[in-house]
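Notes follow the structure.
What you see is the complex with one protein chain gone and the rest in place.
Chain nomenclature is as follows: A, B and C, assigned in order of appearance, with residue numbering initiated at 1 for each chain independently.
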């Protein structure tokens, strides 16, 4: 190991052949304190990472291996797990048993309550949480909400793209008591990369390129659970006291989440600017979050490829409704970038390490 | 005039160089009872229509003329006006004074109340409605809502794309008393053709192709007024008794509106299927509206280029919220196709004349 | 059968669940002399056609059946086969044996020479042509090139999208002796629907939406063979005397082929307008082909959804090179529309029957 890399954390990426895995590779290549030492994946094992991701050609040439917890423990200090839920819990348990700091991008450790996991994620194969004992240790990985708990954490449950956008938009207004936790409606729009790298008719270009549609409506999308958990915390309500309407949409674009959260004001007579001011107050010292000037509205095109978030809040006096909006890149702040931000927070490094790049526009 | 065309209504299109004008040309070419005899536009006058719209090459070769009400009256029985508001009212007044049946695609005759027009559309040039005397005569042109009034109408106010989608989605549930008219939220997504043919940064491909954003939020979009007017009628409320939250979005696609309407159920204990059933009942005999099977969700890609509408209603029992969704093509059922459907209804022709083509998919 | 449909040709579509099958359904719905009476497909058998193609909802509700030649013969006068090569030959043979007029959209009957088929299309399963005896009967289905032979034909080999565009662009210049048949280069660009409806990584929206790439370069694309066969005929050369360089590209759009053909002029001193004039002369009476005005260039957006073709020819005096360009919709004039045009030609009907619709723009 060269002198230059000797002080770097050695990092393994498990589930490296999917989009969040590829994005972890891309971002970690520019991280001064981390060095990718292993990339693992099931079907792609045996190929080189730059065969699976030609954009990494000339930049990262590691051979993809099948997952092996001992190999990770021997060659890495930190692991990012970018695997399907259920499968991820077992991998994480094996890594934690070997003392590897683990950032889990699946949903397996996001819900604090094992019963909630079983209700939302239980399957025939895994009716109960496969590693429920670890739930108490896991920190929900939005640094802007749980920074203190992240410091020194060994297991971080990195949230999904929809929850990150939704929570960052509305949590400060709930925390400040400006909007009611009752009757929240989240109408969210996602690019197709959020559906992952496995091809299907819904993301087949001819069918997806010129259409928009909602999916998993009516309370069916699993991200609803973690959104409610986190918003209940923000609103200082009991877990389960809060039910949101969450409608995800698939849009004809690659990256980006735009979350529009509709809320009832607690006091309709309040100054219309109060909602935006609450965002300004909450995010004044956050390196990645920009509250847009009054009158400007978030656009996913302005945060693409970066860990940045654009937020805004507007009051509709006619209809007595507050609208809070956040835009972010689902693969960066909505997944891999936030995971790295959590690693930085956990290790006590500046949170911006490896994440300083400006968005790619246009 | 050939024998074949002698029994056709002669049609003038005013404002022929914009997208709704071009779409009128395209659709009327296939209408067995109409014949385009004049195309008029301001800046494009002197050019041939197929220079302005190369897709019409070999199909329509009329010379574009400047608007002249006498020329229209001499050479046409019917006029479609696809002009900006304010300007349109004056043109319509001139045409109606000459007895020309007029279908106005602007907002000028959609609101029944001249004061409401002044509040929403008044400008320095036109602080008051330029032709308020005609408001009483105008019929709001959604045949599925106002079929009887359209029969024999001389002036039809063809609604906007957002209102058509929103009203078709939720009006039957309001009319049936299944949802409350209070607190309606409409989150609507539009393709870029809705912004018209004048280039601007918001629809410049590099800035628009990979982003999504809300615009004119907080009660600022003018279509709010006609949505409220029509939903109040459906709910049998006084005009002005109903305030909706309406959030339009610009999406990276060319055609299509997806309107998601969130409503509170009047009885949360009701059977979850009741909402879809109300749509089925309302649209059972409508030639252009398909209530999707339970479980299926509307996609703008499935109605593109056609006058068809796909609708669905879903009940979210967890959050006690009804979601009604409609998908349509903003330039067809949201503008030119609906205008032709109104003409058919006004003349007592089958409403499907010239509008029978299947959507273009993929 | 109703009186209205009693004089219609009964049509079966085999391979109805792919894009060309869906497009045949869409177009035949508007054909006054044809009636779709059977839709057949392997995997989709048992579903309704409007489940497989939601854009047909309310328009066509036939149940999809597994292929059965006797059933076709009993219930249809005409069959369109939209199947993979090899498989199609067997289906076509069964249909022809039962006297069904067959329009084959596969490559199986496009090459006149069985040895050429074996060289380009032979597989382990079908090393030799499965129905070579029918090759002599098959007519290559570009009506603009083989109209006389199509009249009364029982088997039409409908050409691929790339060949149609390439041949229509350059054949008239070869036929007129204006360009050399040596050294032709065809650089062609296709929308993703040309790759069919089976999802794959190459057409997965996140990977395809913002990239362009060539594929099957270096003489590897099978369409090369039929292009050479037809251009040799145009140039009055022996089959095999002509070798073209053909480079297909996949573009981030759904429909459209743009073929650019580079050729050496036979006389560099000739008037620059002569090449366009040759196109004008060749296509003066063609209902679907527009030679654009000098200075205008074809754009696939201007022919989308229609059977129309825009062509142009330009001379580059500096480099002494002729460029002929054609734009068409790969699913219409490049497949299903042309198949219907061939049926019309075969039956002696006006070629425009069912194909009169204007392109969808924008």
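Just so we're on the same page, a residue touches a chain if its C-beta (ideal position, glycine included) is under 8 Å from a C-beta of that chain, and two chains touch if they have at least 3 such contacts.
Bear in mind that the values here come from a model prediction, so they are computed numbers and not experimental data.
Checked against the full complex, the candidates B:88, B:193 or B:229 give a single residue touching the omitted chain, namely B:193.
When the missing chain is restored to the complex, the residue among B:89, B:253 or B:319 that touches it is B:253. Set against the missing chain, the residues A:10, A:146, A:310 or A:333 yield one that touches it, A:310. Per the touch definition above, the residue from A:122, A:154 or A:359 contacting the chain not shown is A:359. Touch with the hidden chain on the side of subunit B covers residues 19, 191-193, 197, 199-201, 203-206, 208-210, 252-255.
Subunit A residues in contact with the hidden partner, per the touch definition given at the top, are 19, 22, 25-26, 29-30, 53-60, 193, 209-210, 254-255, 287, 290, 292, 296, 299, 301-306, 308, 310, 356-362. Listed by residue number, the positions of subunit C touching the unshown chain are 183, 185, 187, 189, 191, 206-215, 217-219, 224, 243-245, 247, 249, 251-256, 258, 260, 262, 264, 297-302, 304, 314-321, 323, 325, 327, 362.
In the analysis below, only the chains that are shown with their structure count from here on.
Although subunit A and subunit C carry the same sequence, what matters here is overlap: shared residue numbers make up over half of all numbers found at their interface. With centres computed as the average of Cα coordinates, no chain lies farther from subunit C than A. Note: centroid distance subunit A to subunit B, computed from Cα atoms, is 39 Å. Centres computed as Cα averages put subunit A at a distance of 46 Å from subunit C.
Residue positions of subunit C touching 2 or more other chains, listed in rising order: 19, 193, 209-210, 254-255.
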